[in-house]
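Working notes, beginning with the structure itself.
Every protein chain of the complex appears in place save one, which is left out.
Moving on, here comes chain A:
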């Protein structure tokens, strides 16, 4: 059989737009970056207040909380599950840090107390994750049920411990972590960049990362290949919990207080960010970097709408409409990707 080439008759050098579109549809990150550029362009044309330093600063400070929680959601989804307890795990971790700080003099607490508190926060996050992971791995219960139960437990526990109120009064240097700058970028953004890179290496370069992808596609076939899939699942949720712990520390530093329920609204947006970042909702396929770009898109849209709209509620509605559009585009991409017929 002879193969016919399908060049257009008047094909000269391809146009810049044509090349961009071609790149965007073949590269994983490329399409998302292209979309990001379109969104930025659109808002810049709509208002001259968009492309300014204050807008950049507001995005750079707001993005990391959502970003860290999205990373906490990413690996359970890749493994074929879900972690609905991420925001309350972050709250409880924040409480652990707050408790250590208060026990060491509250606003007078030193760096050592802070380090100890961060360790406690991460340990609490890891423990919460480990419990969920063990329940999922050993009972075979659905991750949605397990993490939903954990979410309800943590919310109740947190509200009981805080009597439903805020805990505040931390040392000044803690506030700097949430609001300071380092080497030209906000400190929280550095934290996010570090965590994204760590997740990128974990998922693309480690044994565990490869195993998570395989188990996400077919956990039984993975087990038959000699992989301890129970251990894999426990590590997945433990790491998710540690990432929640980091988010909890950042939220404490940003708000200068801990309140159970902080960031609750982020939960479903983290799922959306993963899907927009081309993670397969059924598990097995997805990478950290596209998810990071997807996060940026979501935050730029949110901030841009805030700048445009005087009305907060309309801005929320418009953001939702954007998300629907984004899902449609994502679906069109997914239907062209090679691993799904």
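One rule holds in what follows: a residue touches a chain if its C-beta (ideal position, glycine included) is under 8 Å from a C-beta of that chain, and two chains touch if they have at least 3 such contacts; residues count from 1.
Just so we're on the same page, contacts and distances are computed from a predicted model.
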| item | value |
| --- | --- |
| Protein that the absent chain corresponds to, by UniProt name, given "histidine kinase", "Lipase", "NADH-quinone oxidoreductase subunit F" or "Amidase" | "Lipase" |
| Of A:54, A:140, A:184 or A:226, the residue in touch with the unshown chain | A:226 |
| Options A:59, A:116, A:193 or A:210, residue touching the unrepresented chain | A:210 |
| For chain A, the residues touching the chain missing from this view | 201, 205-207, 209-211, 213-214, 217-218, 220-228, 284-285, 338-340 |
